[in-house]
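Missing here: one protein chain of the complex. Every other protein chain is in place.
Our next item is chain A:
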Amino acid sequence: MRISSNTQYIASTYSIQSNQYRLSRLNEQLSSLQRINRPSDDPVASAQLINLQQSISRNDQMVANSKTIESSLALSEEYLFRAGEIIQNIQSLAVQAGNASLKDEDRAYIRTQLQEQTKALVGLANSTDGQGKYVFGGTRSQTPPFSLELEPEMKVEYHGDWGRQEIQASSTRDIAVTEPGGLVFGGGSAVADPNKPDAFSDGNQLWQSLARLDKILADGPNGMAKAGGPEGSEVKDAAGDTVLGADGKPMTFKDGLPRLDASGAPLLEPVLDNAGDPVLGPDGVTPLMQAQTTDLPPTYDESLAASIEGLKGGHEQLLRSHTAVGARRAEVEQLAKTGEGLDVQYKATVGQLQDLDYAQAVSDLNMALLAMDTTQKTYKLVSELNLFRYL
């Protein structure tokens, strides 16, 4: 087999070069401690790594969002808790107002306290977060959501809207961080029908009952309708005359009817026959009267009882919102924990794909160094063999 002088040179050069290449690759892996330094090292794993990086990044964002949500909800919860306490104070005030032995000054005193508590409640409802945003305004966060007027009568109105601001807590969950004040506290203190001041509407009971309480404390039992006189006594109208009842005889009080209005006059309505015309009395001119039983203006005690009911309803509404906020906080905590667990999983998968087997790499490096050294020595030895040395 003939070989030429260049053969040995070419073969050795090739060996040295491939050894150097292997050494430089191992060097790169060892200095970055990664098996994959560029996509061509392992294209399939590189594509997987990109997807994993995307998932990791989104997961981190979700965990960070969860923390933001948690702090916003904590703030709301704090305010709702204090609002609940204020409502409890108001409820005890309302019970005090039912004491029959109260004089007018006592009632005025209770009314002042009530107004102060209401101001505190509205102030809470208008509270802001650290950046000056109104927390309970829905999405109208730049103007105070509730307005309160005390004179001539207490009036509360909601100027915010009903939207919620949401933050993404996971790929399928957007969690609300604001409560619309209208849903938590109520929309306004105006009653639907002014003739039925105790008919509170669902969702507005808190403000409506506060306004009603204020009104009745201002009016007092004497300023409102009262139950009828003693049982069996005669009914006297505003002029002091007797009134003829439906049976033609003078009317007597019975079961508190007819009711007396604020000035003491009995609340009566004419008796109507089948055609709807008033039935006339024996004198043929004055109509017969009967006690008004429908649309009666409420008495102090009735209104107070309705207000206490309304306050209870309003408190329950607040508690419902409070509970909802608490539930969301618990959910967000859970999502944050899940996110952190996922993060560990993702990083473990990335490590599996990308981490270098350090021991293997170091032993490969040693072998490559040995091979390189040997190749170089061999080249030197063989290149010294030459017939011209001996000529």
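Basically, a contact is a pair of C-beta atoms (placed from the backbone, for glycine too) under 8 Å apart; a residue touches a chain by one contact, two chains touch by 3 or more; residues count from 1.
The rule we apply is simple: contacts and distances are computed from a predicted model.
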The chain dropped from view, which UniProt name applies: "Stage V sporulation protein AE", "Flagellar hook-associated protein 1", "3-oxoacyl-[acyl-carrier-protein] reductase" or "Rod shape-determining protein MreD"? "Flagellar hook-associated protein 1"
Who touches the missing chain here, A:Arg35, A:Arg82, A:Arg164 or A:Lys215? A:Arg164
Among A:Asn89, A:Ser147, A:Ser201 or A:Gln376, which one touches the chain that has been omitted from the display? A:Ser201
What residue numbers in chain A mark contact with the hidden partner chain? 1-7, 10-11, 14, 37-44, 46-47, 50-51, 53-54, 57-58, 61, 65, 68, 72, 131, 133, 137-142, 161-168, 171-174, 176-178, 180, 182-183, 187, 201-204, 386-388, 391
